[in-house]
Structures are given as C-alpha cells and as structure tokens.
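Complex shown without one protein chain; remaining protein chains in place.
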Amino acid sequence: MDQGFRLFPKEASTIAPQVDLLYFFLVAVTAFFTLLIFVAIVYLALRYRRKSEAMPPETKTDLRLELSWTIIPFLITLVMFGWSTRLFLKMSTPPKNAMEIHVIGKQWMWKIEHPNGAREINELHIPVGRPVRLIMSSQDVIHSFFIPAFRVKQDVLPGRFSSLWFEATTPGEYHLFCAEYCGTDHSRMTGRIVVMEPAKFEAWLAGVAPDETPAKQGEKLFTTYGCMACHGERGPTMAGLYGSTVSLADGSKVVADEQYLRESIVNPAAKVVAGFEPIMPAFQGQLSEEQIVRLIAYIKSLRTAAGGEANP
Amino acid sequence: MNMTMTGTPYTPAKMPESSYLTDGYSLRSWLLTKDHKRIGILYMVSLTVFFALGGIAAIIMRLELATPAGDLVRADTYNRLFTVHGIVMIFLFLVPSIPAVFGNFLLPLMIGARDLAFPRLNLLSWYLYMLGGIITVGVVVGGGVDTGWTFYTPFSSTYSNSNVVWTVAGIFVAGFSSILTGLNFIITTHKMRAPGMGWFRMPLFVWSMYATALIMLLATPVLAITLALVGVERIFGVGIFNPALGGDPILFQHLFWFYSHPAVYIMVLPAMGVMSELVTCFSRHRIFGYEFVAFSSLAIAVLGFLVWGHHMFVSGQSVYGGLMFSALSFLVAIPSAVKVFNWTATLYKGSISLQTPMLYAFGFIGLFTIGGLTGLFLASVAIDVHVTDTYFIVAHFHYIMVGGAVMAYMGAIHFWWPKLTGRMYPEWWGRFSALLIFAGFNLTFFPQFILGYLGMPRRYYSYAPEFQALNVMSSAGATILGLGYVLPLAYLLWSLKYGAIAGPNPFRAKGLEWTTASPPPTHNFAEIPIVTEEAYAYHDMDAETDGREVVAGEDRP
Partner (left out) sequence: MTTDHPATLDAHDKGPHDSGQPRPAPYGLAHHFEDLGQQHEAATLGMWAFLATEILFFGAVFLAYSVYRHAYPQPFAAASHHLYLWIGVTNTAVLLTSSFAMVLAVHAAKTGNRRQLVGFLVITILLGMAFLGIKGFEYYKDVQEHLFPGKIFNLHDWEAGFWPVDVKSAAGIEFLRHAELFLVFYYIMTAIHATHMVVGLAIMGILAVKAWRGRYTAEYNDPVDMAGLYWHFVDIVWIFLLPLLYMVRN
C-alpha cells in the first residue's frame, strides 16, 4: 500500500471520478460563496468604518435583493440535489451480472466468503473491471464497510442484509475501514482491498478455494436442519425461488431477494407465502450468521438449476 | 458634538449603588435566587466548568492523534474521551450555553419585563441541569462510558460494558432542564412583553430564543424517552433495540436523530440571534430585512424537524427515504443563507467599529458559512456515502458549533459583559484573543476536511501513517485554540476588579437592556418601559441620551 502523504484520495472505481466531479462542483460553490462573503465583509468594514459618532442614515430593506438571495441559493441547491440524486441512484443499483461476495462483520474483524467458498479475513481480493456486489451482515453490533478509494460505504447491520457494489478500475491495494463505531478496537477493524488483473485473480482464487462451495455446504445444512422435510410438499419449492416474485397470503407481492430469504428463514411468520399454512418454525437464534449465508447461497444456486424459468 | 473614543463609556460613569449583584452576597442568596439575572450567572459559571472539562478531553484526544500509533492512552480510554467530550460539549455546554446564560439574563430585559414568567421553574431548571451534569460527569470518575454521544444500539444497549445507564440518566435529567427553560421562554415572550412591544418590534435575539424554545419543548422529550428506553433495555436485558431479541436498531437511530437534528438548531439559532444584535450595534444600523431574518428562524425551527434522516443515509434506510431527507436538508439551508446575506447587507452604509464582539461576529459569519456549505456536501447523498463517519463530518460540525456557535457565545460574553458586571473587558486583549481563536480554529479543523475526504474515519484512535501530517497540524491548532480560550478566562476575571466602569450603555446600543443601569437593578426597570419604536432604530437615536427614556440607577436625578 502506498502510504505517502497526499491531499486527495486515489480514484480506483468507476464511481469515484463521478463522485469527485460532484465534489469539485460543491467545492467551487463553497469557495465562491465563502469568498463572496469574506470579500464583502472586509470591503464593507473598511469602506464604512466608523469615522464619527454620528449615526448613519437608515437604509431600506430591498425586497428584490431578499428574493434574489433566497431564490438563487435555492436554484443552486436544486442543481446539487438533482446531480447527487442521479449519481446516488446509480450507486444504489448494482448491475445484474455482478459477482456476489458475502461479508460478515464482527467485533473486530471482517470475514469474507467468495462464491466458490474461498474465505478471507480482513482482506478482499477482487478482479479489476468486474462489478462486485457485497452482501453484508453483522454478528453483533453495527459496523460499516468503507473503501475510500472506491468512494463507497455501507453500514453492516445485525439481523439483516445490506449490500454494496462497485467496480474497481485500477489494480493495487487500498484501505478497508470500519467506519461505524463498534467498540474498543473499532480503529483496528481495518484491512486491505486487493484489486488484481482478472487472470491473476482467477489464479489466486483457484489457489485458495476449499473443496466445498458455500452452496454445497448450504445444501448439507438444508438436510441437517430438516428443511428438506417440508420443502417440496408442505412448503413451497426452492427451485427458481431466488429473484422471482412471490405472492403472499395477504395479497401483496415481494421480490425474493437475499433480505426476503433471510426473513423467511429467520422469521417466516412475517411474510407467509400465499397458499401455504404458516407452519414453518422460526430459525432465529438457531442458525449462525454463516449458516444463514450458506443456506441462502444454496437456495440461490437453485435458480440456475431450474434454468430460471420460474422468473416471471 | 464632541464624542469620546470608540469603546470608552459614553457617560463618565460610576457603579450604581444597588444592583442585582448587591442584592445579597451570601452563597444562599445565589443558590436560592429567583432573579433571572442571577440564574443566568449561575449557568455561566457552571457552563465554563463543563466547557473546560470537555476541552481538556479534546486536548488529550488531539495529543493522542498526533501520532498514528495508539500510544498515549489505551483504545478504551480514547473511546471514553471522545464520548465524554461529545456529551459534555453538546448536552452540558452548547445546548444550554446562549439560551441559559443570555436568554435568561436578557430575555426579560429585552422585552421590558421584570422577570421570566416562571421564576421558580427557572431556578429548578438550573438545579436539574446541575444534577444531570454532575451525574454525567460523575460517570467519568466511575469508569466512563464508551458509546459515542450518539448511543447507537445495539452497542450501547447490549454490548458496551461501560456505565451507560447512569449516563443516560444524567442526560435525561438535564433534558428536563432544557424543556423547562424552553417553556419559560415561550410563555415569557407571549405574555410578558412591555406595552408597545409588538412581535415585530422585538429584537431578533428574542425571535431566535423563541424559535429555539419551540424546539427545546418539542424535541427534547423524544430524546428523554429514547434514552430511557436504552436504559430499560440494559437494566432488564430486554430487546427493544437489539435485533437478536426482536428489536430494531434503526428505530433507535430514527428516534435519536428526531431530537438531535433539531438540537443542532437549538445550538445555532441562539448564536444567530446574538449575531443580529452584534452586527447591528457595531454598524449602528437597523438590520437589513428584519422580517426575513425573523421568519427564517421560525422556518429553520420547523423544517429542522423534518430532516433527521440525513444522518442515516448509509444505515440501510430505503433509497427514496434517503432522497427525501436529502431534498429537505437542502431546503433547510436556505433560511440560513438568507440570514448570512442579511447580516452582510446590514454593514452597507453603516458606521462600523471593529471592537471585540464585532470581530467574533465576523468570525461567526465566515466560519458558519464554511460549516453550513459543507453541510450541503453531506446533504448530497452521493457525497455523504463517502464522507459520512469520517473527519469530514467532524470538521463540518466543529465549523458550525465551535466556529459558529462558540464564537457567537464569546461575542455575546464580550458584548454584554458590561451589562452583566458593570465593567469593560480590556479591548486590546479582547481583540488579540479573538484573532488567536480564529487562527487556531482554522488550523485545527480545516485539515480535517481534507483528512475526511481522504477517508480517515472518525472515532479512530490509531490511523494509517499517511494521515499523520494533517493530524499534526490539527493538534498544533488545538493548542493555539485552547490558549485562545484560556486568555479570555483570565482577562475577564481580571476585569471584574480592574475593568473600566462601563455605564448603562457603553456601546451606544439600542435595545431596552441598555436603557437600564449596568449592572441592572433587581427589578430590571424603575418603571416598565413603553416601547414606541421598532428594534434597531439607530438612525434616530438621540445623541444626548442615547435614546434612554428611563434611566435607572445612578443616572436618575
């Protein structure tokens, strides 16, 4: 990692230059108004400095002035809002083909699991030029996954998934910080993001992959925890579930994303699938964070098995 | 017309024979007083102590941060330091500061009343404040608390093994002091104005106190109950905010910021009120756009209740929720902009004197502008994602709270010091330390914007080595800043004995508080004044009497 002194952070993701552009616009606005006010004050203070005790004449309030310094800032903020909103919407919609990596935060380390089962701690290896989506949850308190060089950050919550995506543009090593205060060693909950050329990345991945993918391990859990007993007959099938639209008993519809799958396992009563009895037990507290992640990986793997035709 | 130099008293004055200060010298006469002026002084003394405590914590933090490794204190100690720093500075210093000292002292004087509507309640507020303060600071002695001033759950409610329950109890109690103060101000403003003192003749300081009081009344109870729930959760081990037990940690954040965002306006609105008084007095000019400045206070107070979610852009709230809060945050910036422009315009064709309070006022305008405009970076969600929970945030709020609100508080102290004590502060020292504070402040906090954008997270006690140079600058600045604050403490104490005697109106300022003696008599006015003109009517101020129709104390034949 290059640890030299600098005044501006590296740009190493597709989003970074765009955030920086908006940032420079705001810096320009700030500089403009700060200078404007500063110069005005200095000028007026000198020009009208007190020369006698006589009271200066009255000046009348000018409505046109008042309106213009209400409306002009308003218009400027509209520009800021529009620009930042467009960018933010982009930042919060991951591309469909993103590679998915699971992240679990705990006091005070990051545990990372690649789709093929490769695991890392406090380090994340990714290829350059491929969108990556992180699916994150915490085992204890709130943490926050922060990569300054990518200009991305997302809180990592206990009991719920949050996600974050980026596409790295420059190979190299970058800081990973925990940005939400999480206790004693919050400032040591740091790590590295290693961005590699795709070929190198594949080689690295092959080198560290264990025998079993998370989906495989999830399949085993699916049996050991007795999910098999119901699903297929008394419970809905898992094939093609991920990504499909599920009709619920209360008439509403939801898209079966990770958060939905998690909730269906942990607290199934919250959203009951139409046509089924709410007999599924809640698995909250029964399954560790890792097990939940693997079960979901398994259910997701069934999408491809079923060819995705369940997707409307 | 042969007038004396600027800054020297207008009438060759002597101290009034009796005043609120001579009305009993025993400790008891102070501790049981119902006089709003004495209560103001009680607050001032206690606030100074809390500010020093918070400042000392800050200095230790800055020393630790001078090197990247965590070498001065342990990680847990550091966490306790910034927590106590934040809690003390916010809840025990800045939230009460201007309202409790100057609101108390001046509100009745400015509207021509003999006291606040409920004097006993006012004294009770001070006791609640002290009780809350002592509990909170007592916790530090008993091992401290390490949750950050934001008390995020489930860390605070389950995982932290520090003294959370007592801390929230202390803040709970202090909160009621805030509520009662707010209540008192609202009723006083509505019901105690002197004859002729219509709403649009009130000094803008009174308007800002009114807006502040509304927020205190309506936001503080939510904080109180939220912290109480955290306490209950810890004591009984139940899961109100702990997801492992069925609770929702984000709900806590909503409730917390529902108070704490309006609370930032509790801290800045009074400062803005002070600004309007300073700028008009030292340019001898009526305020430009009175109605706009007055209503912008109310607009800030109302809109301020709708933007709390901007502290939670990356917490996992919905994308559209985030965007709505972003839009509203931009909107709440507009009334602040209106104020800044109006203060600047007030200078135009004025008669400007650069005495100490005016230097602080200029400091406020400049630093608040920077702090406020960087708030717009944070309101832009796309940028906030990168800078949230970094030093950029730390810089943003110190610019507003230290550069803005504390500057205004210092300006207020100097401006009304003659009214409070009857004596002048030493002008040269005043200007010198104002400039020192300004310089030290910028050196401390400007580098933090850069650090933040570079990505240094806040609440880090050790950090990556490439951040060191900027951190060293910041620590160096903090030392200068600290010195800048100690100087006034010294010379103001000195002036109590040796300062020049001020007389009723040393700055030839408008406003009813300047028509009575300095220090004012116990019952404020010999006769309840009758108001016949609008505020800041400097242009037709009678040079002979300074517009004084009623002059109490020694000036009265």
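Before moving on, here are some points about what is shown:
Which chain is which? They are A and B, in the order written, and residues in each are numbered from 1.
In the analysis below, contacts are C-beta pairs under 8 Å (C-beta built on N, C-alpha and C of every residue); 3 or more make two chains touch, one makes a residue touch a chain.
Because the structure is a prediction, the values reported are computed rather than measured.
From the options B:Leu81, B:Ala117, B:Val332 or B:Leu492, the residue with contact to the chain not on display is B:Ala117. From the set B:Pro68, B:Gly144, B:Gly239 or B:Pro465, the residue in touch with the chain omitted from the display is B:Gly239, counting the whole complex.
Considering the whole complex, the residue from B:Val73, B:Leu218, B:Leu354 or B:Val472 that touches the absent chain is B:Leu218.
One chain of the complex is left out; on chain A, the residues touching it are 267-270, 280-286. In the full complex, chain B contacts the hidden chain through residues 108, 113-121, 179, 183-184, 186-188, 190-192, 217-222, 224-226, 229, 232, 236-240, 245-248, 251, 255, 258, 522-523, 525-528.
Rule of thumb we're sticking to: only the chains that are shown with their structure count from here on.
One finds 36 Å separating the Cα centroids of chain A and chain B. Against chain A, the residues of chain B that register as touching in their complex are 1, 3, 6, 70, 75-76, 79, 146-148, 150, 152, 154-155, 158-160, 243-244, 249-250, 283-286, 288-292, 314-316, 319, 322-323, 326-327, 330-331, 333-334, 337-338, 340-342, 344-345, 347-354, 362, 365-366, 369-370, 373-374, 376-377, 379-383, 385-386, 388-390, 450, 453-455, 457-466, 469, 508, 538-541, 543.
Within the complex, the chain A residues that touch chain B are 2-9, 18-19, 22-23, 26, 29-30, 33-34, 37-38, 40-41, 44-45, 48-59, 61, 65-66, 69-70, 73-74, 77-78, 80-81, 83-85, 87-89, 91-92, 107, 140-142, 144, 146, 148-149, 151-155, 157-160, 162, 175, 177-188, 190, 285.
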